[in-house]
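To start, I am sharing the structure in question, which I have written as structure tokens.
With one protein chain removed, the remaining protein chains of the complex are shown where they sit.
Chain IDs A, B and C follow the sequence of writing; residue 1 opens each chain.
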Amino acid sequence: MTRIGVVIFPGSNGDGDALHAIELTGAEAVPLWHESASLDGVAAVILPGGFAYGDYLRAGVIARFSPVMRAVAALAAEGGLVLGICNGFQVLAEAGLVPGALLRNRALRFLGRDVLVAPERLDTPFTRALAGRAPLRLPIAHGEGCYYADEATLDRLERDGQVLFRYVDPDGGRAAPGDERANPNGSLRAIAGVLNAAGNVAGLMPHPERAAESVLGYDDGLAIIRSLVEAAAEREKTGAPLLVGMPG
Amino acid sequence: MTAVAPVGPPARELAPLHHRLGVTDVELEAIGAKLGRPPNDLELAIFSVMWSEHCSYKSSRPLLRTLPTGGADVVAGPGENAGVIAIGDGLAVAFKIESHNHPSAVEPYQGAATGVGGILRDIFTMGARPIAVLDALRFGDPADARTRHLLRGIVAGVGGYGNCVGVPTVGGELVFDPSYTGNPLVNVMAIGLLPAGRLTLAQAPGPGNLAILFGSTTGRDGIGGASVLASATFGEDDPSKRPTVQVGDPFAEKLLIEASLALIEARLVEGLQDLGAGGISCATSETADRAGTGILVDLDAIPCREPGMAPFEVMISESQERMLAIVRPEHEAAVRAICGRWNLPVATIGRVTADGDITIIRGGLDADGRPSAGSVELARIPAAALTSEAIVHDRVATPPARRRAAPAPGVPYEPNDLLPERGMDPGAILLGLIGSPNLASRRFVFEQYDSTVQVNTVVGPGHGAAVLRVKGTSKALVATTDGNQAVGAIDPWLGAALSVAEATRNVSITGARPLGVTNCLNYADPTRPEAFWQLKEGVRGLADACRALDIPVTGGNVSLYNESPAGAIAPTPEIGVVGLLDDIARLVGPEFVADGDTIILVGETTPGLAGSAYAELAGVAPEDGPPGLDLAREAAVQRFVREAIGRGLVASAQDVSAGGLAVALAEGAIWGDHGARVRLLVNGTPAVDLFGENPSRLVLTARPGDAPALLDLAHQHGLPAGEIGSVGGDRLVIELGGRGAIGDAEGRGTLTSDALDVTLTDVRHAWEHGLERALGEDRPRAGGIA
Amino acid sequence: MSASFRFAVNVTPKAGILDPQGRAVEQSLPHLGVSGVSAIRVGRRVELTVEAANAAAARTVVERLAAELLSNPLIEAFQVEPLGAASSVVAEVVR
Partner (left out) sequence: MSASFRFAVNVTPKAGILDPQGRAVEQSLPHLGVSGVSAIRVGRRVELTVEAANAAAARTVVERLAAELLSNPLIEAFQVEPLGAASSVVAEVVR
């Protein structure tokens, strides 16, 4: 059975939800303690939501220095799959494993609500099982989710296919600038998720693991987790570093 | 070992120390009697905190004894940190509500945040993992700048704490009423889940066991929170050095939750108690008293955040995020290891003793847990004197001179020409009501909360009671909070009873069976006979309603002295209810489901508009009273709806409450995105039929084929019930027929319109934007970043 | 005639008030391989430009803003720092 790890930082609170969602896909969910220097041989890692170290100082910054993050960085460097969700995205950004930064929501308030997002590509390890599902309805719950990078970086991300998800309006079109309903945190270019240059590390502000069971009203998110599990299983089988072909 | 040493230099002020600490002469005498000698200053400080209203319930204890608390499934009731009820499948639910009114009035963000922290500790102290929070908030006029400041800070504080610890905020209340100007109410309820066998009690058994303090260090913050110590200059310290505001640290609380549950899971603790009001004094005396033991505390062993803290400061500090564990000596290392894993400071601060006293020394304990040679005893107080045998006051209760009795149910109604709805378009009234601050969507508030973490939230905030699935079972927990200050101000018995009726009804209409009640009694100064009468009547209403509905009170909290220069609050017993739905597939919501469904009104419309949202909007005739409450009828209505839902006869269920039938129909329409066409026969005045809030009424929808069986079932339960219309279209149309609507009124030359007719778009718009508009949040706002 | 003056307002948690942020930062230092750092207090710094007749008048405005808007007197202390016009880091105007 494919083993997927979930890192537990002090202050993580989405670890249980991520472990639960992994189990729903039939994979084995493996908790990884922040002080551990090893990833216990897992095929892929999720950095879960929450408030690692209280999100004090800046969201994600203190967690980035945990011993486990060295192992995560090493896994990423050899092509292993890493998905950061919400706080996990903030940790990845602070660690420089994905581009950009997450600023305070423009409304200066924490926002917990459902959003619509659409994948920009279906050929990544994080979106391969999403065909026919767009737009996806997922919950957000964060105070610092406004995606920021400078203009040149944003242009490069778009050119290189590193934009993974965008906030969309109910018609499925990219959220217009200033559309606070569709893009509640004010992310630049409506970016809700990004990839690293190699395409094996992803950060995502909405919570796919919370939208994984119909009893809770939605299950679009499970397809994202399932994408990760399938891609990780494939990588294990072939033993090869899994680097998606980035266009351009 | 020397004798009791005096603490601090003699006071310089003229007023005796005990007065400055808020201890009356009678109480000082009682303290002397308990000790068999006069207390020293440290002992007096401890008594002043422990005998405060907050810790001792000295005004309310005799009243609380009258509440029904028994039930077959009750595992822990009042007296414990939280009530616990078994729900089958080897699980139990723990829940409790608590107030943080006064701290939130002073510092809204931190006051509310620490309120959430405190109630969560009550839950996990019992061995339960917190799974949900509900916040019941009450403010003055939303147009008032101070209200806006308080609301903004309090909501941010609830969210700031709950979001960070990862407990979803799934429900609550937001009410505006002028009586809360200057004294907002912040009541927070928390719910937890535990394996039935893992219940942990707050007790200190086994002389020789260790008292271990873990969590945050002890600082000077919050000293005075439980008494008037903050304002009294005590000893030589500069009181300005002692911040009365406590700052919450949700990150530390999250670690505390994980460490505490890990300690319990590993069966390393004999007892566990959170530190709240009264700090170490309260935690040690309560755990010792419950076990019939004493605790010997070594002040030098307590990790302090600041140097030079006085003994009284250490003993009564209310620093947040701390726990006291009672541990067998052989488990000490394992306890330290778990605390270390979660990076929490931990210290063995004393020993359980057989003498029944809380003894405070300085200078360390020896290997056998006895005071070291050269140590100094600073205080010695029987634990029971501080807690179970604390003073009780017999307060005087006097009803106000003029008070109108509520009309008894079924009293015939006289149409009243003074009612202001004459000549008004009922559609406009509906839009006004549903867009009013008390009825409009609370989205602006609950969007600031994480309501989905832990992946149990089936129904979050926004539409009626919250529903949480119980992982690994087919069950769901249903929870709600309700209060009714508007009626309570007129008749405190009725206000309390109505709150219980409404809270339990909100649970029953999902199909769930109410398991238990937790309550927060928010009242004014109990030394005023009229305020104490309100409290007494409120408790009587609570008890009567719970008995009639056959539901135990499993815990609660009392908050008195809710007054400000602007006046006293309206009596506000806030009722929290948790219910159990055995099969989540049977869950029914309030929203209309399908075009063509039949709409059925169950129950009887009776007069009495006083205390209603309509009365607040339109005014009310001076001789009108609040509607009556027939508790037997209420019980029948709830039994009926649970049975109907259990049989699969109900498509949607909503009760008639604030805003009356018109608002109940409008909500079903907005939430389900289906219009409705309804015809009402009006006997008295249209305002009563459309907007009256008399209880024990339901709006049900059913597939047309199920309607006859549903009506039959209602009649079998002895309930009046009839078809009033059907679901469909994109408007809400309520045609008014009958004598009261057109005949008499037109005959008298008034302009009562004969139909309420609004588009779904209009009514939804009013509902969605009303609150933000009332709070001025639809424009750039005033306010700092502090 | 009036001139522009730039100030910083430094807002820090009052003595005796718990500073959870400072504590969390302190706890993380071993992970960075840093030792010998203590007593960390995390506060806010607000930089602003005031148009006023003279430096004293400008300062009066800043003091008022600091007390009423930028700090919470119950739990925070503040201190006003004149930056002059020369300060480079802060001279940018972003609207």
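The working rule: a contact is a pair of C-beta atoms (placed from the backbone, for glycine too) under 8 Å apart; a residue touches a chain by one contact, two chains touch by 3 or more.
A quick note: this is a predicted structure, and the numbers were derived from the prediction, not measured.
Within the whole complex, the absent chain has one touching residue among A:7, A:32, A:45 or A:61, and that is A:61.
Contact with the chain that does not appear here is found for just one residue of A:14, A:100 or A:193, A:100. Chain C meets the missing chain through residues 2, 6, 8, 10-12, 15-16, 19, 22-23, 25-26, 28, 32, 34, 36-52, 61, 64-65, 68-70, 77, 89-90, 92-95. Where chain A meets the chain that is not shown, the touching residues are 57-58, 61-62, 65, 94, 100-101, 103-108, 146, 148-150, 186.
In the analysis below, only the chains that are shown with their structure count from here on.
In terms of C-beta pairs in contact, the better-connected of the chain pairs B-C and A-B is A-B.
Mean C-alpha positions place chain A and chain B at a centre distance of 37 Å. Between the CA-based centres of chain B and chain C the separation comes to 39 Å, rounded to the whole angstrom.
Residue positions of chain C touching 2 or more other chains: 20, 24, 27. For chain B, residues touching at least two other chains, in rising order: 249, 251-252, 343.
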